[in-house]
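All protein chains but one are shown in place.
Just so it is clear, A, B and C label the chains in written order, and each chain counts residues from 1 on its own.
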Amino acid sequence: MRFIKYLFIAYMIVCVNSNIYAKDLVVGIGGDIETFDVCCANFIQSHHALYAVYEPPVIYPTVKTSSGALVGDASDLDGTVFESWKAHSDGLTYTIKIRKGLTLHNGKPINSDLVRYMFERNLNTPGGGAWLLKNIAFVTKPPEIIDDYTIKLTGDKPSPMVMSSMYMTSSSMIDPEIVKEHATSEDPWATKWMTRNIAGGSGPYKLVKHIPDQEIIFEAWDGYKGDKAKIKRMIWKIIPSPAQRALLLKSGVIDIAEGLGEEEFKSLKGADGVKIITAPSGNLIYLGMNSSIPPFNDVQVRRAVSYAVDYNDILKNVYNGDAKRLWGPFSGTNSFSLGSKAGYRTDVAKGRKLLASSSYKGEAVKISIDSSKADRELIAVRIQSSMRSIGMKAEIEKLTPAVYSERKVGKKLQMTIDGMNAWIDDPNYSLSLTLECGVYGNYMDYCNKEVDSIIKNGWAETNLEKRKAMFERAQKLIIDDAPWAFIAQPNFKLAMKEGLGGYVHYANEIPRYHHYYWE
Amino acid sequence: MTTILLRKILQFLKTPSYLFLTLIISMAIFGPFFLKNPIEISNGPRLSPPSFDFLFGTDQYGMDILSRVVNGGRIDLFTGFMASFIAASIGMPLGALAAYKKGVWDQILLRTSESFQAFPVLILAMGTIAAIGSSMVNIIFVIAIVNVPVYIKLTRSSVVPILEKDFIHAARCAGKSDLRILFKHILPNVSPVVISQFSVNCAWAIQILAALSFVGLGVKLPTPEWGAMVRGGSDYILYGQWWVSVFPGIAILLTVLTLNQVSDIIGEKK
Amino acid sequence: MRILAYVFHRLIILLLAVFGVSIITFIVTRVLPGNPAYLIVGVQADQSTVDAVIDRLGLDKPIFEQYWLYMRQLLLGDLGTSWRTGNPVSFDLSSRWPATLELASIAMILAIMWSIPLGLISSIKKRSFSDYLAKFLSGLGIAIPEFWLATLLILVFFAGFQIAPPPIGRIMLASPPESITGMYIIDSLITSNWESFFASVAQIILPASTLAITIGAPLLRVTRTFMNEVLDSQFIRSARAMGIPKSSIIFRHAFPNVLLPVSTMIAVLYGYLLGGTVLVEFVFSWPGMGKYAIDSINSSDYAPVMAVVVLSATSYLLVYLLTDLLHFVVDPRTR
Partner (left out) sequence: MVDKKKEFIELNKLTLVISSKNKKLFPLQGVNFSIPHNTKVALVGESGSGKSLTAASIIGMLPSNAEIIEGNILMNGSNIVNLSEKDFQQIRGKEISIIFQNPKESLNPIISVGKQIAEVIRVHEKLSRRESINKAIKSLELLGIPSPSKRFEDFPHQYSGGMAQRAALAMAMACRPALLIADEPTSGLDATLQQQVLELLSNQVQDQKSSLLLITHDISVVGATCDQVAVMYGGRIMEFGDTKTILNNPINPYTIKLIESFRRSKNRSMTSIPGSVKPLVDKLKCCPFAPRCYKAEKDCNNQLPSLSFVKKRYVACSNL
């Protein structure tokens, strides 16, 4: 025992005079990165990583709000790889100039070929990238090359957000050679290889090491032409327990704790050396019911559940009141939102009646949740008991982030509690992101032809009044079909060490780590 | 022969562990009738510390920990008992057979159980559960299977010496059928050993179940099960909300401790 | 000459056991419900890959041929690929195996350090305080759930007194030493990299102690029982009757006799540890085989799980063989 005591002492000494993380940025994350492939990231943490190592061609400019907080201004757009762009009168064509002198990490110059290849790969790999191009920008063919640093991009239909859609990670620069090198006959775009490896990359950080389930290490890239990363080394520690993440932030071992739940924030409130950044969020928490998996293929069942859920209880007990009720598919801040004018209010009796009239046979349904998100389990348990109150049996299934997002994207989840964040606060965008028939992000496989037609026409509609009316109708339809039970809109919260500055809040709530610096 | 067993049971009835055992079991059986619904959430604030209306406090869902611990007793004890019962009823006859028939059968059974014991039981159980799905039946089945070899070896090793005894020869000479001998003479003789093993085994089965649920492969949330409850609280314990996982932990500890004691008492060589 | 015969005999038995192991794993992987191909490539794999696997493993072939293929694969050291990490399992294990080995060994050493002396004392000094202490600890250690004990230790030493490092992985407050054996403590000693030595030692103390407590209990029991037996034996009585001093009686006459059964127990426990650190690794997110297995299970990635099972089963049997040989050398009666 004395021997152990000595070791403790020795260890304390080490702790005191080896403050080896002082310069570095240590981030505690809940689960491992599911993929490094720009085309197909789902797990939010993957996007964090991709923004660090890859670079999309455009970015929202940083502005200071009256409160002094830094935010990415979604109403404007700066070029990073793209120097400038010009929309032609036809509303379909864009001529884009590429900034000269930029290179990938491996020194390969960024030019038209590279940019063209980015479009090409995105169009050919099923994923967020393809969806953005096809469903948002209405681009279905790669741009034509004018010269080494100029390209011409042409869409099929006019879209207001051709350029802004490119601020997503999927539009990042990659090295064609490397991709081709690892392509195989059944995998021509090397998606398998890219899930674990970086093809070129031009972001402010380079991936140094990735030890699955343990840590990911980044180092600043000196060749970066934008404002270089101020913190040279960045270590992401995978710490499954949110409580431990919070505790480690408190004890100063880590500098940022991702994916904390209300419990953790409560415990961190007022802790010295820790600051909590809050911002209103477009993140919509919903209970998804898969319209193509029984019993939820029956709208009555979906409605019944929507009546059963005890919304106020969740707001009160899970979010400690630090969230707004969500009434429909649009966030409360969205000018098109109907707010509480439509939507479900808890009514168990009604729920039971609807269920009785439905095709539900009393079988147990499965609520799948992401084990790295602290609040999900708590919500799930409450919903489970609500469902019991109308006579529905439900089982809860916790999945690791990787598996969860795989099943989700495969549209295999019967029922899930998930967050949806429309990175562009536009009705067209958010609907076609998640509720348009068959789109990539329509995880609950909802389909309503009328809603689809509204989405299609909505893009072109310029008359605001008309557009409002259209989307009012769409919202009513969706609420009536109840593909989701609309639960809550919690505020965005991020806990980090006092003295860590430079955080910029973007609409998609993904930080760019090169902004951070030690005050 | 059964008198040995009787004597042991009698002397066991005198011990405190007997009291404990009956206490635990009757708690598991009758307790739930007097307590709140273990999965009813709206009956109190979340994570409230032990108080008069919630003796053990409430957990992260706002459920009454006391009634969850008691109800958990039902699940854990039942699983433990069933698993080891199945294991015993498969393993004992096989073991006796091995000892009785000797030769090839003996070797096969022996080697199989040996290689079985080389396995990391927990991982094997986890893998299997994960593959075939974690229904209560599956869990019991898997735990039972991994326990069978124990009984095979045990029964065999305690039957072999008995076979040398005279009264077996006598019975053989009297032309009694093998099965008859097995059940009338041999099994009664090994019963004390087996019963003591059975008790240990229940304990062990409970530990495995708890472990499985602890890593999230056992019972489904929010079923009241001790391992799962410990897991649920293992985060909050770091905020000083200790009661969530301490009470179920104590429950496991006491139960296993008692069962081991029982086995010690019954298994004592006399 | 006889030792050769003996080793040969033991090896035969070992092979038989390994054979049994392989059969069982085979059954678990192949005969269980659910398409093993999916279990191997993962739920998300598309049909072409599944077919490829079915073809490679010959899942369409008769069962015996399948088994043969499976065995050949094992013998060639091909443990399959983990679709979760994207690496061949053998590669992943090359870093996980030392982690578990390190933890298991330290735990074993700690266990031996506390349980054997206590066991001896308690059987020499009957009805003394240490005797009751021993009884208490052995009962407790066997009954206490590992994961709960681990949680409590974290509560007390990490969250409470804050003297333990965060219970995450093998090294938290320093960079790992360059890999030689893969065991941080040893590597950092070899490279005399003190910073990471202390860091990794501090990191291993809690998980190792957890295991040491639970593993030490049965060891203590065995030591106690056998020491009692020996002390009551005729030859100890006659040694006393010859006026041999107590110290010599205990250490020269009694203890060596206890050592044999105790060392067997140690072997069994160590073998168990090599596959049994799962829960502790899980609680302390210790990147060993156990955690690897659990992570893989959670992403229904089965190749690693089976690899871990086979590996630890085999190493268990090896440890066992080694002790047998040791006995053969130590115990005159076996010669």
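Following the convention adopted for this analysis, a residue touches a chain if its C-beta (ideal position, glycine included) is under 8 Å from a C-beta of that chain, and two chains touch if they have at least 3 such contacts.
On a predicted model such as this, the values are computed, not experimentally measured, just so you know.
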Partners of the unshown chain among those that are drawn: C
Where the unshown chain meets chain C, residue by residue: 126, 233-235, 237-246, 248, 252-253, 256-257, 330-333
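The definition used in the following text is that only the chains that are shown with their structure count from here on.
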Arrangement of touching chains [line / ring / star / complete / other]: complete
Remotest chain, chain A as reference, centres from CA atoms: B
Leader among chain pairs (count of C-beta contacts): B-C
Chain centre separation (chain B, chain C; CA means) in Å: 23
Averaged-CA centre spacing for the pair chain B and chain A, given as whole angstrom: 46
For chain A paired with chain C, centre-to-centre distance based on mean C-alpha positions, whole Å: 42
For chain A, residues that touch 2 or more chains besides their own: 244, 247
In chain B, residues with contacts to at least two other chains: 216, 234, 238
Interface residues, chain C side, partner chain A - complex: 43-44, 48-49, 84-86, 92, 95, 158-159, 162-169, 172-175, 195, 198-199, 201-202, 205, 209, 285, 287, 291-292, 295, 298-300
Contacting residues of chain B [partner chain C, same complex]: 111-112, 114-116, 118-124, 126-128, 130-132, 203, 207, 210-211, 214-217, 227, 230-231, 234, 237-238, 240, 242, 245-246, 249, 252-253, 256-257, 260-261
For the chain B and chain A complex, residues of the former touching the latter: 39-42, 46-47, 60-62, 216, 220-222, 234-236, 238-239
